[in-house]
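== chain A ==
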Amino acid sequence: MMIDPLTLTLFIPLFGAIGAFVFPRVASAIGLASVLVTVGAVAALARDILAQSEVTIALGGWEPPLGISLRADGLSVAMLAMTGVVGLLVSIGAFDSLKDARQRQYFWPLWLLLLTGMNGVYLSTDIFNLYVMIEVIALAAVGLTVLSGTKAALRAGLEYMYASILGALLFLLGVGFVYLQIGRLDFAGLIAAEPTGAMSAALALMVVGLLLKTALFPLHFWLPAAHANATAPASALLSGLVVKAALYIFLRLTTYMPLPDEILVTLVGALGAGAVLWGGIQAFRAERLKMLVAWSTVVQIGLIFIAFARAGQVGLTESWKAAALLILAHGVAKAAMFLSAGRIKDEIGHDIIRDLDRSEIRPTLAQFTFALAAISLIGLPPSLGFIGKWSLLEGAMAAGYWHWVVVTMIGTLMSVAYFSRVFAGFLRFDRMRGEIAEHKGWALADIAPLTLAISAISLGLMAAPILSFIELGYPFGARP
Partner candidate 1 sequence: MTIFLGVIIFILLASILAGLARVLRAHRPEDRMLAAQLFGTASVAILLVLSRMMDMRALLDVAMVFALLAAITLAAYVVLAGRRLL
Partner candidate 2 sequence: MILDLLAAILIASGAFFFVAGTVGLLRFPDLYCRLHALTKADGLGLALIAMGLSLLAGSAAEILRIILIWFFVALASATCSHLIAAHARRVDRERTDD
Partner candidate 3 sequence: MTDPFLLFDLLLAGAIIALAASTLAVRDLFASIVLFIIFGLLSALAWVRLSAPDVALAEAAIGTGVTGALLLKTLHHLRFVTGRLALDTATGFTPEHPVPPAVLWANAALCGLITLGLAVAFLGAPQAGPGFDVLVADALPQSGVDHPVTAVLLNFRAYDTLMEVVVLLAAVIAVWQIERGLTAAPAPSLGEVWQGFARLSLPAIVIVGTYLLWKGAEAPGGAFQGGAVLAAVGLVLLLSRLYVPRPSHRAAARWAFVLGTGAFAAVALLVASGGRVAFQYPIEHAKTLILLIEGLVTISIAVTLAALFHGREPVAIPNERDRDDT
């Protein structure tokens, strides 16, 4: 009897983590194999979803609200697939680029536990279970942040730890209020709940906790240092994937428990706008390449929240889809960008933006990859980022929300400005007198980001099928 792919999606990375931890010598092989098999399980799950549009399993045979059930629909499988594929490519990069034996030994179990946690989030239908999952993610992510062991990384990791514990505890208190009011914790209970004082308190606590975890301005203080100081594969995972888990929970929760007031929706959008502007300024001022990339994550999160704000009103499915597309696009492109930034740093030996053009070594392939990823992040056609931004703008213009259009356009211009600083460093050769070499040597670690960047661009051409896939199982609101 075959075990269903839904269950396997959770258990394979878990067993992989156990194996990689117990057998440190073959950790890389076990790790890579488990990620590969996980992607296979997700593919099988995607096939099931195409056939029956949603899959639900009541674990232990206990139906909610007593038990916990797992549910997969189009959106969650899209997130799973993004996580799996990005994770696989980052893993291939890490397989090659993690030289230190100790780093390698700990990278794999932590990353596989992280994958378990994220897959768990995308399949969960129970808010307490979500709390446990975000804690799994938090601990594994902090472990990955400090993998390099430098003082800057440890400091950033500690700040990250404080922020994520506090975020999780706010969420937990929210769970407590939900229990007080309705006496159950599953999504179905949330949908049926009447909006009362306790439910508003619960929603407020959970939302603030999640905003802290996704680092929406002004709660972003921990993110740039944490993402910029981790080793390249860890940064790619943290920025590309981990932040998305909290975003996804936010998306689900606010679908099931709509924000009670239009003003709050606007407030979320205003915070997003703040993130776009402030993050843009900081990215423009950043001295180090990885810091710039990390600030660009703050900007992109702000953009996604602007899409949320547009979607706050009931029935605006288009904006939800814009947000989901932006999440997917950012996951793929940002992972590519961090990996290529890591390659550039490895080849040149530093990542000071001002001195990029003084280097004798020009890692052209990594630079090309970086540029491709930037195209998607800026939102130029035909990338997936463009489609996401375009549907955001289209929705905003149709509804006459010109202020969101203006903010989005300013953000786009700013991103052109700060990425141009990097391109200038790539393309200027006049400040070097000596020979300029292309790179120190090819590496498998170049292939992974390139594949990611190319898919970030080319997925834009497949936007229509992706959009219709995301809608399977009616993730955005009640079924018709």
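By our rule, contacts are C-beta pairs under 8 Å (C-beta built on N, C-alpha and C of every residue); 3 or more make two chains touch, one makes a residue touch a chain; residues count from 1.
Quick note on selection: all candidates are chains of the complex that A comes from, given by their letters.
No experiment lies behind these values; they were computed from the predicted model shown.
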Of the candidates 1, 2 or 3, the one touching chain A in this complex is 3
Which residues of chain A touch candidate 3 in the complex?
1, 3-4, 7, 11, 14-15, 17-18, 21-22, 24, 57-62, 65-68, 100-102, 106, 109-110, 113, 116-117, 120, 128-129, 132-133, 135-136, 139-140, 142-143, 146-151, 154, 173, 177, 179-184, 196-198, 200-201, 205
